[in-house]
Structures are given as C-alpha cells and as structure tokens.
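Up next is subunit A:
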Amino acid sequence: MAKKEYSFYPGCSSERKASASNYMVSVESMCKTLDIKLNEIPDWNCCGASIGYAEGGELPRHAMNARNIALSEKHNPGQDIVATCAACWLGAKETHERLSASEQLLADTREALREAGLDTNYKGEVEIRHMVEVLIEDFGYEQLAKPVVKPLEGIKIAGYVGCQTNRPFGVAGESFENPKYLDKLTEIMGAEPVEKYDQKVTCCGGALAFSEPEKSQAQIKKIIESAYDFGAEMIVTPCPVCQMNVEVYQDQINKKYGTKFHIPVAYYSQLMAVAYGGNAKEAGLGGNIIRATRLEEIAAKPAKR
Partner candidate 1 sequence: MSELNKVMVEKYRNDFLKEVEANVEEGDWVKMCMQCGVCSGSCPFGPYWEHPPQEIFMMIRAGKRDDVLKSESMWMCTSCYNCIVRCPRELPITHIMHGLANYAHRLGIAPKMNPTRRFAKLFWQNITKGGRVNELKLSIGLYFMDGFSNGIKKGLEMLPVGLGMFKTGRLNPFALLGGGKCKGADDIHKMLKKAKEIENRRKGFAS
Partner candidate 2 sequence: MADIKIGAYVCKGCGLGERLNTAQLMTVAQREGKAQVVREHEFLCNSAGVAMIRQDIENEGVNHVVIAACSRRAKTDAFGFENVAVSRANLREGVIWVQPDTEEAKEITQEMAADYVRMGCAEVAKMQTPVANPTHGNNKRILIVGGGISGMTSAIEASKAGYDVLLVEKSGVLGGWVGKLYRRIPSHEPFADPMETGVPGLIKQIESDKRIKVYLNSTISRTSGAPGQFSVDISMESGGTTTENIGAVIMASGFEPYDLKKLPELGGGKSPDVVDQAGLEQLARAANGAAIKRPSDGKEVKSVVFVQCAGQRDESGKHLAYCSGHCCNTSIKQAMYFKDSNPNVDAVVVYTDLRTPGNGEDFYRSAQRKGVIFTKGKVSEVVPGAALQVKFKDLILNDDAVANADLVVLATGMVANSGVDIDAAGGAPNVEGQAQAEAGVGKQVSVLNLTYRQGKDLPLLKNGFNDSHFICFPYETRRTGIYSCGPVRRPMDAQQAIEDATGAALKAIQAAENAALGRAAHPRSGDLSYPTFRREGCTQCKRCTVECPFGAIDEDEERYPQFNESRCRRCGTCMGACPVRVISFENYSVDTVGYQVKAVDVPDQFSEKPRILVLACENDAYPALDMAAMNRIQYSAFARVVPVRCLGSVNTIWINDALTAGYDGVVLMGCQKGENYQCHFVRGSEMAHYRMSKIDDTLKGMSLEVERVRTCEVAITDIQRAPKIINEMAETIQKIGLSPMKF
C-alpha cells in the first residue's frame, strides 16, 4: 500500500488528556497500520465550534479557521487537511467554502489574517477532509479489510453517525438520513452491524449539552434506547462530541429516567485498531469510561494469521 501523507488538524478535544485523547491514540495506531503519515498543523487553533457564532460572529469565526488553513498551506503545502473531529472538519470546510464563494469575505478575512502575518499564506487551494473520507475514498473498504487480523466476531454494533460528520456535507455517496459507511466499516472489521438501527443520525444535542442538559439528554436517551432495542452491545461513532455525550451521561440518564443504560461507545478507529491487531492500550480502550470489554477481550487474544 502506498504511503499516504496528510496535513493534520487534530482539534482541541484530541489534545493530550483532553476529552477525546483516546480517539487520538486509536487513530494513531490505525494510521500506523495503514501507513498514513499525519503532519500536524503547527500551532493550530480552535475552530470556534458551532457554538462560536453567538459571541464570535461571522468574520472572527472564519478568521479562526482561515488561520489554520493558512498555517497548513504554509507548512504542509499541497497536502489535504484531514480532521478527526466533526466540528473541526465542518468549521474549516465551511470557512473554506464561504471564502471561495465570496470575494468580499475572502478579502476581509485576509485583512484580518495579516494581523497574524498569514494573509498571503491563505490560498484556499487544499481540500478539507474528514478522516472517514480519507479511509473510504483514498483506501476503500477492500483495502481497509486487508490488515484485519483480529476480526471482531460476534459483536453487535450500532453505527451512530450523528450530525456534523453527516450534515451538511457528509461523505460522498451517502444519504443524510441513512448513511451506511459505519455499518460497512463495522462489517469489514468482522463485527455485526445493526443495520436497522434508526437513530443513526439523531442529534445528541452536542452544542447544547452544557447549557440545556435535560434537553440534550432526552436526545441521548433516544439514541441509546434504540441501540438496545435492536440488540446492539456497543455503539460506534466517528465524532468526539457524540462519543462523549452518549457515553458520559448514561448514569445521569439512568437516574432521571430509571433506565439501566450501560453501553460502551467506541470510535470507529478503536474498532479498527483492535481488528488490526493492536492491544487495548494502542486502541485507547483505557479511555472508555464504560469499558468496551468485548473489544478488550479480542484485543487480548493473539492475532489470527
């Protein structure tokens, strides 16, 4: 497999000891197996997330993202920018799209970038891509299946795609209402996707998890309930916000609704890291508050060859 290289935008939650640090760990080992080289954008900054709008406003938000793109084009010229976090990807991609659509906005943003000495560096010539896109488009399911040495046999997994990885851009060829790529990934990793799972793209209330907890937790309840209804033992997701929200509030939801939720929520990259033969540590399984015991077992087993 040809070595592939990308400019990498990890995002705040993926920082060491941050809420999605375990995502990062698993991504690293996954990439190792697939021989993907990620060149982190030097001194990248926050994307402003979706909630940034209220105080930040339009132009400042774009400036934040434009800075990252400029830095990438400066230090990792010609390389597509790859993000693992939905919000980072969306923020950057949105800015990129708007700036290429509006001369005015581009000019204004450059003017702002000048303050950071980056005005000339923003070209907007690179693609902004999600890690999932890279896997599907640059490798393809067939390639991704090859390195599997520990098929995740017998685990029933609900693929929870969430919002921002899916809308408004989404992955080419997938539907906004019923994307199938997580199921396909799950399947080629040897696990059993719960295809009829009907909360695939339900919003977890992410942005409002802090400000409107009971509302967002009502969403999360739906998401988990349906996973159980369809017999899933685990939920897999591509989004740090989704992962965190769906995982960490289960006890609170149980208290509030008298449910008995206790379902692990893993990243696709964790499934892949394990299936590719990685151990629990390499797959960042230690980072799961609700232990993904089935994955841990398989990770502990010797690889099939």
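FYI, contacts are C-beta pairs under 8 Å (C-beta built on N, C-alpha and C of every residue); 3 or more make two chains touch, one makes a residue touch a chain; residues count from 1.
The candidates came about this way: all candidates are chains of the complex that A comes from, given by their letters.
Quick caveat, the model's predicted, so the values are computed rather than measured.
*Asks:* Since the rest of 1 or 2 are in the complex but keep clear of subunit A, which one touches it?
*Replies:* The touching one is 1.
*Asks:* Please output the residues of subunit A touching candidate 1 within their complex, sorted ascending.
*Replies:* 12-13, 15-22, 43-46, 48-60, 62-64, 67, 108-109, 111-118, 163-164, 167-168, 176, 202-203, 205-208, 210-212, 215-216, 219, 248-249, 251-252, 286-289
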